[in-house]
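Submitted below is the structure of interest, expressed as structure tokens.
One protein chain is absent from this view; the other protein chains keep their places.
Should a chain be cited, it is by its letter among A, B and C, assigned in written order, with residues numbered from 1 in that chain.
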Amino acid sequence: MGLTVAVAGASGYAGGELLRLVHAHPEMEVGAVTAHSNTGTRLGEHHPHLIELADRTLEPTSADVLSGHDVVALALPHGASGEIAARLPDDVLVLDCGADHRLTDRAAWEHFYGTEHAGAWPYGLPELMRADGERQRTALHGARRVAVPGCNVTAVTLAMAPGLAAGVVSAGDIVAVLACGPSGAGRSLKPHLLAGEIMGAATPYAVGGGHRHVPEIEQNLAAASGATVRLSFTPTLVPMSRGILATVTAPLTGSATAARDAWAEAYADEPFVHVLPEGQWPTTAAVLGANTAHVQVTVDERAGRVVAVAAIDNLTKGTAGAAVQSANIALGMPETLGLPTSGVAP
Amino acid sequence: MGLTVAVAGASGYAGGELLRLVHAHPEMEVGAVTAHSNTGTRLGEHHPHLIELADRTLEPTSADVLSGHDVVALALPHGASGEIAARLPDDVLVLDCGADHRLTDRAAWEHFYGTEHAGAWPYGLPELMRADGERQRTALHGARRVAVPGCNVTAVTLAMAPGLAAGVVSAGDIVAVLACGPSGAGRSLKPHLLAGEIMGAATPYAVGGGHRHVPEIEQNLAAASGATVRLSFTPTLVPMSRGILATVTAPLTGSATAARDAWAEAYADEPFVHVLPEGQWPTTAAVLGANTAHVQVTVDERAGRVVAVAAIDNLTKGTAGAAVQSANIALGMPETLGLPTSGVAP
Amino acid sequence: MGLTVAVAGASGYAGGELLRLVHAHPEMEVGAVTAHSNTGTRLGEHHPHLIELADRTLEPTSADVLSGHDVVALALPHGASGEIAARLPDDVLVLDCGADHRLTDRAAWEHFYGTEHAGAWPYGLPELMRADGERQRTALHGARRVAVPGCNVTAVTLAMAPGLAAGVVSAGDIVAVLACGPSGAGRSLKPHLLAGEIMGAATPYAVGGGHRHVPEIEQNLAAASGATVRLSFTPTLVPMSRGILATVTAPLTGSATAARDAWAEAYADEPFVHVLPEGQWPTTAAVLGANTAHVQVTVDERAGRVVAVAAIDNLTKGTAGAAVQSANIALGMPETLGLPTSGVAP
Partner (left out) sequence: MGLTVAVAGASGYAGGELLRLVHAHPEMEVGAVTAHSNTGTRLGEHHPHLIELADRTLEPTSADVLSGHDVVALALPHGASGEIAARLPDDVLVLDCGADHRLTDRAAWEHFYGTEHAGAWPYGLPELMRADGERQRTALHGARRVAVPGCNVTAVTLAMAPGLAAGVVSAGDIVAVLACGPSGAGRSLKPHLLAGEIMGAATPYAVGGGHRHVPEIEQNLAAASGATVRLSFTPTLVPMSRGILATVTAPLTGSATAARDAWAEAYADEPFVHVLPEGQWPTTAAVLGANTAHVQVTVDERAGRVVAVAAIDNLTKGTAGAAVQSANIALGMPETLGLPTSGVAP
């Protein structure tokens, strides 16, 4: 009964969401749970919502502890996964929720992260449209190493890729502004993440192009468009635990009808990405806890721009859900297996 | 495949949660969805989170539409369910999420509701301890009419019943103060439920004994204790969508050790009610979307009182989850079938 | 002692904020308070935070009731102020917080509002830069009719006008995305404003150029730039009572240094608009309850765009504070008199 899944970084938010999804998956079961400074403590101290796993004890994060599982999910700070992965057998499926193996461009990695490039793994955004007409899921069949996308990246990519792939918008002047819940920043003891700072506050960060998700978005949108991408990207923290709402605009280059059609066709067969009926706009509340993206698009004739909006849960479709979805594909299971599509609302 | 479940009042919050749970249940499927003023509209307008049901159309709430299902769940204002239920066949399982059939005491009904008493149905709180040593679930086997408890009632009852049943606290001076999310008040267009009024605000209501949940709590706690109950009950609205945290105190009449044991033993075998490890206190965030109650208890020697706290999700364990749990029992399925036990956190 | 100020629409959010500021103003005192459906009720029912005014009774909104004051502030739905104002003496200062008298372009009014144009009044954004080098405050000296700006308009205008006035950015492709608290929509009994819909939710609205603030922003930015403006404008509701964070980008046409200087110089002498130290970004939490705008700007060389961000309180600097500030100017008092500059945080 089931594939064993070890989760490293299990006491954090991404780790907790991985555990929630794996525990509910009909073909998976939770194996080792590991941590760094929380080693030796009960999982229930950190994740009281995972009541059935509460008595598990956090072990140290090491290749020894993680070995012997069918799947190893890494929810670690960037820079930590390369070494661990290198010591795991090749036939173990390793899901890296960190950034280390997402970028194919060594120079971009070095520019944004300032460390040595660990190399790229198959990228875990199955719905990603590519200029060759394929979806990214084909690259995941049988994969044993998967780079799970950044959460903001998934939201922006899903919002705008259809128009780029269809050639109805220009890649040369894309503007994305995001409203993000603070859980995307992890369970870090930083002053700006205190409740007193977040409640009542909308606050931008990493403004002006410095956010590390920029090159990853550009990589995806370039894959979709076949063209060079110029992107203005501004995330803002808003007072909700989870969720990303990405408002993305690009210059209209095709007809308004063609634009609407591009999105509808792009996601017509996708189980987790839904273009809403005309006039209904995505809201993060509708995707809470679900591996679902809601998308809507319109053309602003006055401004000469297409406006596309995507809502995801940063921890589910944005991280842990994408990991499980990719694992399903990699391991030859139905892509949707064990993944919630309904959000929890209100 | 599966039992068909019709949901009346489907455009409201309780209706939406019923749909979420029924849709995810392996042995149930959503049948007719009905509404009052929203008849004829798409379900997706009201519940965008239920993406797979979004194209369903709301039908009028009538016995005709509801007939022909195995289960009918009523999420209607009180006073509306009696007539509908009377026109449904006896072998249909009717789950009334409203108040009409909860109280056994006609006088209490008339005092608090001011209308004619519709009579009592088997009460859908399976974990309820009774003075005869049985649990309430025995009354639900084979039932075809179930009165689903009020959400505040469930929280207070689960918090304090163990001490009363074990005789370690007195029923004569119970004080309960609750922090409640506004979704418990439904999707009503009332000024005090506007976001501008709720965010940043903690506000009590129905203070001084007038809340309609008072006689229902008293009924439950009397069942547990075998004694007459005196209860001071104050709910307060706080800025979270869902969740009830009930802080309940009663005079200690037994030993402190006996008190702790009473709670541990009461819930040792319950799949949905968990006494947390000593020192860890319930939080509503940990039960969001789950049919789970978290409970903790301590003795305040200085004050001579036991303090017990329960956290539930008002829409899940407090309403729709209790309905499905009761249906599982009534229909001879495993009690836990299809019900989430993990919360969605953070 | 002091100027008497009548407030029409006093039971709403904008009306409440007007009362808060007028009551605290050393040279003003609250006169008649009027309402529509709430006529005859205590003010304290609607605004318990205005404890010293709680026993005032709401009178009907009519020219008769409003006459006889030095200042009349109108916080009415659009379309209602023209008739009232016409019946007030010319020497009474009328502050219209609604939209009726903001637009100078009849065609734009008719296109966006679909009713007859009431004509334009002096526009109450004293800091507005104009292509002639003057600030808008010069137009307010001695004015007896003032059109108070829309809240989103103020945020976007203050964010981007300096760059346009200085010629360092292009007016031809401006993109603005806003995070807005729901109090900006007023105390309206609309389903999407319920707490259950807002908490946990980031949701865009009026996407694609249809928002009525679009022509007003264009009017302001055209005044600043002397050029035709093209604007993509997307507001999003986020879960905070008050506040607007406007993220506004425009193509860079000058040097990066010139851009930074443009903003610093534009607001160097403004008492209510502050460019933050480099690297510090505005947050709505810092301006809660204050008539203050915080602004920051940076150049994204990669994207070829300037990104400017402004944070205001939609009810204070965005509405009632702007009204009082304009009144101070119109009546020859110090511009800052009686207006809070410190926010209430956290």
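Following the convention adopted for this analysis, a contact is a pair of C-beta atoms (placed from the backbone, for glycine too) under 8 Å apart; a residue touches a chain by one contact, two chains touch by 3 or more.
Treat the numbers as computed from the prediction; the structure is a model and nothing was measured.
**Student:** Quick one: which of B:Ala179, B:Ala262 or B:Ala323 touches the chain that's been left out?
**Tutor:** B:Ala179
**Student:** Sort through C:Gly2, C:Pro48, C:Pro89 or C:Gly142 and give me the one touching the missing partner chain.
**Tutor:** C:Pro48
**Student:** Using the touch definition up top, pick the residue from C:Val92, C:Ala206 or C:Ala345 that touches the left-out chain.
**Tutor:** Residue touching the chain left out of view: C:Ala345.
**Student:** Of the residues B:Leu221, B:Ala285 or B:Leu331, I need the one that contacts the missing chain.
**Tutor:** The one listed residue touching the chain not shown is B:Ala285.
**Student:** Name every residue on chain B in touch with the hidden partner chain.
**Tutor:** 173, 175, 177, 179, 196-197, 199-205, 207-209, 214, 230-234, 236, 238-245, 247, 249, 251, 281-285, 288, 296, 298-305, 307, 309, 311, 345-346
**Student:** Can you list, in ascending order, the chain A residues touching the missing chain?
**Tutor:** 13, 182-183, 187, 189-191, 193-200, 239-241
**Student:** Can you list, in ascending order, the chain C residues touching the missing chain?
**Tutor:** Residues of chain C in contact with the hidden chain: 13, 16, 20, 23-24, 42, 44-45, 47-52, 54, 183, 187, 200, 241-242, 274, 276-277, 280, 282-283, 285-290, 292, 294, 340-346.
Operating definition for what follows: only the chains that are shown with their structure count from here on.
**Student:** More than half overlap in residue numbers between the two sides of the chain A-chain C interface, or less? Answer same or different.
**Tutor:** Answer same: the two copies use largely identical residue numbers here.
**Student:** Enter the angle, 0 to 180° in steps of 5, of the rotation superposing CA atoms of chain B on those of chain C.
**Tutor:** Nearest-5 rotation angle for the superposition: 180 degrees.
**Student:** Which two chains meet at the most C-beta pairs?
**Tutor:** Answer by contact count: the chains A-C.
**Student:** Can you compute the centre-to-centre distance for chain A and chain C, using the mean CA position of each chain? Integer Å is fine.
**Tutor:** Here chain A and chain C have centroids separated by 37 Å.
**Student:** Between chain B and chain C, what's the gap in Å when you average each chain's C-alpha atoms?
**Tutor:** Taking the mean C-alpha position of each chain, the two centres sit 45 Å apart.
**Student:** Send over the residues of chain A in touch with two or more other chains.
**Tutor:** 200, 241-242, 282-283, 285, 288, 345-346
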